[in-house]
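Take this structure, written in structure tokens, and hold onto it; I'll ask about it next.
Note that one protein chain is taken out, while the other chains of the complex remain in position.
On to chain A.
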Amino acid sequence: MGYAAHGIITMLLLDSLSKRYGALVVTDSFSFEVAQGEFVGILGPNGAGKTTLFNLIAGTVKPDTGTITFQSRDITREGAAARCRSGISRSFQIPHPFVGMTVFENVLVGATFGRKAEGSVDYAMQALELSGLSKKANQLAGSLPLLGRKRLELARALATEPRLLLLDEIAGGLTESECHELLDVLRQVHASGVTIVWIEHVVRALLSVAQRLVVVNFGKKIADGAPDKVMDSSEVKSVYLGEDALV
């Protein structure tokens, strides 16, 4: 099927990707396509292999079989740093701040090494303001509480000037108004032309921005399509609510 037939440009293409750790299959011949400018939400229970999927796309983990194509280029064997420079950026579910550096310096790393253009100081400042961290610019990242660290993950990812942004659970634990702020930021980033794939457990937040929903369980894609249809499908209900709910 593919998007090409509809005149849509494919940003990312995963073709029967598999990854196993010993006997445990974490990604099971996973195929997945993201069009340029899309906003895709990924749902799935804990341990379904969602973060592994991001690790495979961002290059932190290499697949056993299958290929990854980004902007019509096979990047399966490329390292994480090279993938970031070519436009794939990710935030970590468990934040990895540079604890001994200030918040600004953290973001500056992304703006300096993740993009090709000049003017990294200004760009880092923009990313910091967009993610609402500019007041904490000179604070050591190690002193930030968890929410601040999650926000820093987002700021750093944005500072690399991504074409494809992979967000891994950044809304958990936010208050109602903080969540609204975050969604505004994401809408703004998306409107500027960035393709976004977002793994999130806060379903309500995810549904308010995602144009398409993919559900993952046991390393397999079990549903893929318009959010309302996916949420209505019996397979998704059985994963989330248990078999009994269907009776």
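Note that in this section contacts are C-beta pairs under 8 Å (C-beta built on N, C-alpha and C of every residue); 3 or more make two chains touch, one makes a residue touch a chain; residues count from 1.
Quick note on the criterion: contacts and distances are computed from a predicted model.
Trainee: Name the absent chain as its UniProt record does, using one of the following: "YIEGIA protein", "DNA-binding response regulator", "Malonate decarboxylase acyl carrier protein" or "Branched-chain amino acid ABC transporter permease".
Mentor: "Branched-chain amino acid ABC transporter permease"
Trainee: Which residue among A:L24, A:V99 or A:A226 touches the omitted chain?
Mentor: Hidden-chain contact among the options goes to A:V99.
Trainee: Can you say which of A:L17, A:A58, A:I196 or A:V236 touches the chain missing from this structure?
Mentor: A:A58
Trainee: In the whole complex, not just what's shown, which of A:G44, A:G114 or A:G219 touches the removed chain?
Mentor: Final answer for the missing-chain contact: A:G114.
Trainee: Please identify, in ascending order, the residues of chain A that touch the omitted chain?
Mentor: 58-60, 79-82, 84-85, 89-90, 92, 96-102, 104-106, 108-110, 112-115, 121, 125, 134, 137-138, 156, 160
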